[in-house]
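Presented below is the structure to which this report refers.
The complex is shown incomplete by one protein chain, all other protein chains being positioned as in the whole.
Right, chain A next:
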Amino acid sequence: MNHDAYDDNYIRSILNNVKSIAMVGASPVNVRPSYFAFKYLAQRGYDMIPVNPGHVGKELMGKPFVASLADIGRPIDMVDIFRNSSHIMPVVDEALKLSPPPKVIWMQLGARDDAAAEKAEAAGLKVVMNRCPKIEYGRLSSEISWMGVNSRTLSSKRAPVPTQGMRLSLNRSSFGGGQTAASDRAAKNKTETT
């Protein structure tokens, strides 16, 4: 699996198929990226579970925080990790102990741990690193085009008017796969020099 650049089909199949997402490191502070992503994914119909031992007893968009993945007490499809690269491995270890384990490990924009990815993939999980599911959902649906972002998708079809809480179609035709070639190269250089 090449983690420097993802094919859109890979990201699309993950976002089309997962229903429940446990977000490790979710923050109730409304200027943190994890809060943005949690809220957006919840509004697009995902079953979101906030995981953060520091906030047990509080709620995020009406969902109670749990302290750890083990405390969720039901199967989940994806673990979205909002932690620095150095804190990824223990979360992956914990996820792999779940029964059944999740189908997908997703590491947030800026986070990458190749050893943890390898371990999860060896156990049959899909892995995404250094991406934001909100941005990818917005990109594949072209909703993010409203901000001048290059969605790298085209469509000649009339899309429904997006309303609150609606799942958007992610099935536009894609080219090149997600990021641009230049930004992928830059990300790869950065990984290699740090």
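Just so it is clear, a residue touches a chain if its C-beta (ideal position, glycine included) is under 8 Å from a C-beta of that chain, and two chains touch if they have at least 3 such contacts; residues count from 1.
We take it that contacts and distances are computed from a predicted model.
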item: Protein name as given in UniProt for the chain not displayed, "O-acetylhomoserine aminocarboxypropyltransferase", "HDOD domain-containing protein", "ABC transporter permease" or "Alpha-D-ribose 1-methylphosphonate 5-phosphate C-P lyase"; value: "O-acetylhomoserine aminocarboxypropyltransferase"
item: Absent-chain interface as seen on chain A, which is shown; value: 7-9, 12, 30-31, 33, 35-36, 39-40, 109-110, 132, 135, 138, 142-152, 154-164, 171-177, 179-183, 185-187, 190
